[in-house]
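All protein chains of the complex are present and in place, except for one that has been dropped.
Think of it as A, B and C in the order they're written, each chain with its own count starting at 1.
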């Protein structure tokens, strides 16, 4: 796809806007694309990056990524007019809410981007959204305003430099009667959420990360275990989104 | 150095003009530079390319190269404004004529480029030059006019589509009394020249090619044997130019 | 010019010499969403073991320069599921099936091979005696000539299909293992499996892979693989399936010139999901351009 823009959002988080043909109609929020780095010679493995936003009409796709290593450094250097090879959409995204009722969305760090596309879709369906986003600090925050247009947003930072201090779970103090929880972020956050809601009948969905090779379910590189540890689930193909009963967190 | 231009000369021969700091004052004709391909990750070995022309005043360096593989394909893609990493000048070039008298310059294919800088220098010293350039065919010829300004040029093509038909040695029919021969091209051409001038007292210099790693004499990858095969000579460091008595052709 | 890509590996006839490598293509379902599997010379499926296996803990893949490490640990749904679910599906895709078999004991191998052969669903067996990831598994079988020969002899007694033995590169002289497999009764040899490697995470200062070591594959190993195919082809007359870092039709041709009869493509599938059909077309173009009428014409030219 053609690079339309590549902008810095925070000190190490960037947003890459792509334009061109893509199976937009197949995208569900929470799915990802697999990005080829360079010509794939030195870097044979593609990088999984969630679809942060996509617009079938304007034919654009946005990826929000934190620069951590070779692949994301290469992404950062892309300039408008260049093309990049993205494979997707891959995996299974967030299912539609199974029950009516308000929805809680919780994101942490670069777990936030896929939740934006989700919030857009749910908002368009008039679902009531509470959105809690956790960041390291003030400088780490991005897209708070964008989310603000879609629901009620609470920002938390670990150091309290903006929003509520502490972890996202601490922001959930007065439990509302959410029907569904959608969440993406560090494993520790997902676990804390599950513990937090233990005993309630909220339906929780989590998006997992793992190192991937094929990204399409063929290599069994990215598995996690199902709830009773009897079988493997491929995060790239069966996930990355799972209901939290389905898998071992 | 900064890419200033990159132009096609024939179907597969290009000229790359570089500008910037370079130890121009150290350059002797026949020396080469060692070109880094990409960032050197997939292609760890630099490519040896002769200095076809260099201008200490305008601070420019030109490389004429035939596109044959990955490295030269990469070179072909370079655009003005980009920088490329060239190491040099490397090796020992053509020595100044040891005896007075007319000079014969014979080049074949991409052996022609280093002879251009040589011809420029000798012409500036008012040395009388006969220049014989061999090419595959009409479409393969380049820089005939440029050489024409520096001496008397004979073009040969294997298929006779332009200039004299046949190999360069056949163009040397009526032996003039050349004092010095400078030559660069395929090994077969260099050998034919040596045979041709056997028994005359012309002083011959040939520039050799070999696959190289370090390019500076440290790895002993690019050796040839001295005349009595008792010792090795490093083409990158002791050459690429040798007097034809010094080495086994 | 019309080019004939067909090859016969003994009694196994393939319409072209390119197939996906075991473990890099599951049981074919996923890539069938990208192209028709009938384009392939054959499909080599994931290592199948007697019982289902979850494999090693994650992370179990990691990128390295021009290659990757994997320590999947033979994760697979197990023989029963492979026979009831995977092979029947794949058998409908109009492509020969080679089943890669792994085990902890000689008896495991024999049971799996026996059942696969009896199912009538496969066209050949590839014996994985070289998987470096499973402590209990392949390693011992693949690195000692006498042990390997015993295993191949035992499997041979139950194997009614063409039997390819897939050699480990982590040995001093791969020729010796090839000879052992041949004298044990192999119909052909596949090589190479992965080289054992390690990558360390500078942040944690520990190995990236939970299993510590993993198998190195991809372009990085191609020169070693070409050399080993060459070394084996010089000493053993059996059909050879070559692999290790094949990404292009040129790479495939290089293996053929080194002595391979056919090739497998592993890691390249991950970089480019269309790698296999692309390589087939590139090989065809190369042969056309060079006026090579069939694979045999260049096979072993570098020997």
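Keep this in mind: a contact is a pair of C-beta atoms (placed from the backbone, for glycine too) under 8 Å apart; a residue touches a chain by one contact, two chains touch by 3 or more.
The structure presented is a predicted model; accordingly, all values stated were derived computationally and were not measured.
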**Complete:** In the whole complex, of B:55, B:128, B:146 or B:210, the residue touching the missing chain would be B:210
**Selected residue (touches chain absent from view) among C:3, C:18, C:37 or C:64** = C:64
**Request:** From the listed residues C:39, C:121, C:179 or C:196, report the one that touches the chain absent from this view.
**Result:** C:196
**Prompt:** Where does chain C touch the missing chain, residue by residue?
**Reply:** 64-67, 69, 143, 170-172, 195-200, 202, 205-207, 212-213, 216, 219-224, 226-227, 230, 245, 250, 253-254, 257-258, 286, 298, 301-302
**Asked** Hey, which chain B residues sit against the chain that's not shown?
**Response** 36, 40-46, 87, 210-225, 229, 231-232, 237
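In this text, only the chains that are shown with their structure count from here on.
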**Item:** Farthest chain (mean CA position) relative to chain B
**Value:** A
**Message:** Going by the contact rule already set, what residues in chain A reach two or more other chains?
**Reply:** 41-42
**Message:** Can you pull out the residues of chain C that are in contact with at least two other chains?
**Reply:** 65-66
